[in-house]
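Here's a slice of the assembly, chains where they normally sit.
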């Protein structure tokens, strides 16, 4: 138990002293995950809406696949990207491996099924009559979708928060395609697992707390945005 | 019929990843009617588990940390070959320096007992000059391998923290990865960089990599695996059995032959008092 | 050329056929009311006309052009209409934003939107509600928001599905006034589904009766309410007196119909022997107190006069519904005040009189 209290104390210390290594890593975590979440949201919320509002053969199957991909292990995404971005791989030319960009891409891939699936489920909570009313009032397809998204804003926001959460808390992919390189691709979760492996449990716990603090800040910001 | 006795072991990842433990586990379980539960961990957390008594035996390869563990009173004395000791050495092999076949720092030609130190000096010098061509990837994870790397830097005359981590990272030739051996090898391969690796992991990865062994000699490259019985463990009796087992001649023979069919050379050498020290 | 024309329109939900081969053309500027019992398919038809739904079969022409079953053009056409749905759905936004939606979607300028919205909110009596959360409005308030939201678009075609179902009589009158003013000023074409017969009658130029997915009759109010084409329509439009009988004589368009042994005179060309229904609207029956046999002759234009006994009187607002027995059963509607003056009550003797032109004859078995 002492480790947990020590971890808390340590977290406070690190925060108060603005430990530069910690700040750097936290900043990188935030930047990478927020970028991944933002980009993925920009793609997935419209795409999920399109899927929800269109009827096509295989829609059920598609949704089932999306929901299945909720389970994709982060390491698998990491492996996949590693193979793809490796020097000998098809996208090796881009020299993206072990860069923050690769991590952003990895996290985007990782949270895409989540954002798609939850967008669809959020929209399914809005009665069809709302979309019909909008259409009757002359909304184009995308305008009607935007309105319905607004109606479902609470659930969509929860989806985005979850996407961000999944991105910032994952470690398998970040480790695999980022490599936890000090000063370059080290993020909070990779440090946590490094420190846990080293047996520095308090430090690992302290970093976990700092990560939660970051998440809290993002949530508060998103909530504020939604209320406007 | 009684439940087999559980014996918990935490071992360093590189040792486990070779498959040696899986191989030995079945033999041990049959022989002692035990349930051997082995987990691969980073050196640090493995020792931490040992301290807490969550495992009965730890096997690692980091002399400094082992000494601290023993000094802390976390290791029980075990009896091997009639001697009593806290650190039971039971196998060894050598670390190797690997790098791209082009060998831009020219370390492949080095031989002799100081070859590793000289190689590291060359890498440091060339890297500082041309960090885009000559790079070194470090485990950076306080593992046994990382410990060895630090020892080599020190022996080569560097202040690790300042000259290597500090300046090397700033210059860009020293890449501190903070990850497992396998991932470090992959990274070195991708970045066409040098790295220090244990032989077992390198052999396992060799097929997928362009890296070649460049420095295989040198006294400092010795890698000794140790087993320690944890003071706070729950099953010291069975732990003693495991230690006895590891040093038993027929098992030592198995260890010596392990991996030969697959890689054409052994991954580990049996315990040798000359090399590993007594007992 | 009609502004909206539907041709051979059919539609099913699953196995159930909801609309069955409808043909209907609505002219520019016309006000058309769709009446019919619950579940007849009114809403479905309006949805199809608003291009919300693609019909199972049949074609739609808008302003002379064929409406494709999919594609961008549908949006363009739809933007020339607005549809007030039966269950008004307000968006989870302020009242102002609810009403402004449609204009924003059409890319109108900010301050034009503000002017129009404020103006229409005033017209529907919601000027104080600008910033209210629309979800917390009462039923009638929500209905007025829905109305404002549609009217503010100044559509060429206004589709209304029970626009005043949730409103009290005074608000209803106001809203009806508003709708018809707007329609007149902007020459709006109006199609409304309504349960309120008098609303249908008042606001529309032409009425269509939808029964069980078929448009059984269209015509002006007089046609529909006084000359239904079959028994079902007659029943639906409130012809409470539908009497089975046979034509026994026909003198130059005045038919004598035998009802259970009683003879009714009616204007009709049906030949002798025809089995018919004689339908009489209750308000077309006048009740007189027998006054020494003299009164019956006073109203000479009323060809039919039957001595009868009142069996029941019920008050319905300004009217009294009087059930009488004159050998066969009749229902008459008179003003409450005349019921009082005539002292109508069960057991009272009265003469029930009605004109030959007040009897509408329907061929038996028609319309099946």
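Note that the chains are named A, B and C in the order they appear, and that numbering of residues resets to 1 at the start of each chain.
Assume a residue touches a chain if its C-beta (ideal position, glycine included) is under 8 Å from a C-beta of that chain, and two chains touch if they have at least 3 such contacts.
Remember, it's a predicted structure, so these values are computed and weren't measured experimentally.
Enquirer: Just one copy per chain kind is placed; express the composition of the whole complex as a label formula, please.
Expert: A x2, B x1, C x2
What we mean here is this: only the chains that are shown with their structure count from here on.
Enquirer: Could you say which chain's mean Cα position falls nearest to the mean Cα position of the entire protein shown?
Expert: It is chain A that sits nearest the middle.
Enquirer: Return the chain whose centre of C-alpha atoms lies at maximal distance from the corresponding centre of subunit A.
Expert: That would be chain C.
Enquirer: Distance from the CA centroid of subunit A to that of subunit C, rounded to the nearest Å?
Expert: 57
Enquirer: Distance-wise, how many Å sit between the C-alpha centres of subunit B and subunit C, to the nearest whole number?
Expert: Centres of subunit B and subunit C (C-alpha means) sit 91 Å apart.
Enquirer: By residue number and range, which residues of subunit C touch two or more other chains?
Expert: Residues: none.
Enquirer: Indicate the residues of subunit B shared as contacts by at least two other chains.
Expert: Not one residue of subunit B touches more than one other chain, so the list is empty.
Enquirer: Report the residues of subunit A in contact with subunit B in the complex, numbered from low to high.
Expert: The contact residues of subunit A facing subunit B are 82, 86-87, 97-98, 175-176, 179-184, 186, 190-191, 194, 196-201.
Enquirer: Residue numbers of subunit B touching subunit A in their complex, please.
Expert: Residues 41-48, 140-143, 165, 169, 175-179, 183, 186-187, 189-191.
Enquirer: Show which residues of subunit A lie in contact with subunit C when the two form their complex.
Expert: Counting only subunit A, the residues touching subunit C are 127, 129-130, 132-141, 143, 147, 150-151.
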